[in-house]
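Removed from the display is one protein chain of the complex; every other protein chain stays in position.
Should a chain be cited, it is by its letter among A, B and C, assigned in written order, with residues numbered from 1 in that chain.
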Amino acid sequence: MEVRVQPDPFDFGAECGAFAAGRSDAGAVVTFAGLVRADGGLSALEIEHYPGMTERAITAIAQEATRRWDLRGCLVIHRHGRLAVGEAIMMVATAAPHRADAFAAAEFLMDYLKSRAPFWKKEIGADGPRWVAARAEDEAALTRW
Amino acid sequence: MEVRVQPDPFDFGAECGAFAAGRSDAGAVVTFAGLVRADGGLSALEIEHYPGMTERAITAIAQEATRRWDLRGCLVIHRHGRLAVGEAIMMVATAAPHRADAFAAAEFLMDYLKSRAPFWKKEIGADGPRWVAARAEDEAALTRW
Amino acid sequence: MSLDVLYFAWLRERVGHGRERVETSAATVRDLVAELSARSDGHAAAFSDLAGLRVALDQDLAEFDAPLAGVREVAFFPPMTGG
Partner (left out) sequence: MSLDVLYFAWLRERVGHGRERVETSAATVRDLVAELSARSDGHAAAFSDLAGLRVALDQDLAEFDAPLAGVREVAFFPPMTGG
């Protein structure tokens, strides 16, 4: 299990390749990348976080995922600071003997990272900066687990 | 939408990177890789396929996915021939504005590729070759869509 | 009519080859299977349990009751194990 919280960009492809490489214990690898989308004139995203709690919260979420599903690997990378359109905000990767576990764990990680990891997004758009509001459906997504 | 059926290895990391690169229209990328697992003395996997029908079936499955979900991209790569333990058998990648669509489409693609694309796996193990039997749960997985 | 009949995976191994040209007047897949089963012990073994088999007509999955009119290629195989 590996958790990285960093301001620097990461290479999604290279991380996927390294995560899947040399595995003979897992038949299924699932990865997710969250990218900055060019919505309505958005030019950048600023992500604030709570140093210390961030790593702690993500680690707890990843531990819960490895407790619930039969995983052979679990990686979470999440950036903070200023990101340009098209850049990767974060990624998760899961490896499991069977695909159902890898998919479920990746979706679980994403649902909890959305609403339980202390990050706050601010969109820098044509009309100035605006804090992103939490979506009711993201909170509701937690009830399925 | 891109479908590739090939005997040659592919670079999962490089494919993930290229698939996610330069996207400003999609906030979510999901990828899946199926790897040859070292189960019970397995030394290699041989994958037979039905040339012509394979591409046709996968394309139909991918088209159905793009019809059901709001996707900005969809990639399927599937190998045939002889594969060693740890090698990537196949991958799918989906890109969507929202993560729920990207995840659902990737799982849909996997469920249908398992049971509706004309590939047959033969395990080369310590006790000789053995055709892999279809699993009832893979067939049952289709009923959720 | 003249049909290309294809076999895959363990069906191919039981029949002994992956493709054969067949002259037939079978109306449905099931009729064709009855004719093919009489060709050899290998064919008979391959078709001994249709419940575990799949058939494609011109590269589309079909039922064993499907008519063969207009079909050029019939493929028989076990349930697929892709992914």
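Rule of thumb we're sticking to: a residue touches a chain if its C-beta (ideal position, glycine included) is under 8 Å from a C-beta of that chain, and two chains touch if they have at least 3 such contacts.
Because the structure is predicted, anything quoted here is derived from the model rather than measured.
A.B. asks: One chain isn't displayed here. Which of the visible ones does it touch?
C.D. replies: Result for the missing chain's touching partners among shown chains: A.
A.B. asks: Looking at the whole complex, which of A:V30, A:M90 or A:I124 touches the chain that is not displayed?
C.D. replies: A:M90
A.B. asks: Out of A:R4, A:H98 or A:K122, point to the residue that touches the absent chain in the complete complex.
C.D. replies: Of these options, the touching residue for the absent chain is A:K122.
A.B. asks: One chain is left out of this view; which of A:D11, A:D39, A:D70 or A:E139 touches it in the full complex?
C.D. replies: Among A:D11, A:D39, A:D70 or A:E139, only A:E139 touches the chain that is not shown.
A.B. asks: Applying the definition given at the start, please give the residues of chain A touching the unseen chain.
C.D. replies: Spelled out for chain A, the touching residues are 34, 48, 50, 52-53, 56-57, 78, 89-90, 110, 113-122, 131-134, 139.
Operating definition for what follows: only the chains that are shown with their structure count from here on.
A.B. asks: Chains in contact with chain A and with chain C: which ones?
C.D. replies: The shared contacts of chain A and chain C, listed by label, come to B.
A.B. asks: Please give the pair of chains with the highest number of C-beta contact pairs.
C.D. replies: A-B
A.B. asks: What whole-Å value do you get for the distance between chain A and chain C if each is reduced to the mean of its CA atoms?
C.D. replies: Centre separation, chain A to chain C: 48 Å.
A.B. asks: Where the centres are mean C-alpha positions, what is the separation of chain A from chain B, in Å?
C.D. replies: 23
A.B. asks: Go ahead and note the Å separation of the Cα centroids belonging to chain B and chain C.
C.D. replies: It comes to 26 Å between the two C-alpha centres.
A.B. asks: Which parts of chain A, given as residue numbers and ranges, touch two or more other chains?
C.D. replies: 99, in rising order.
A.B. asks: If a residue has to touch 2 or more other chains to count, which residues of chain C qualify?
C.D. replies: 83 - these are the residues of chain C that touch more than one other chain.
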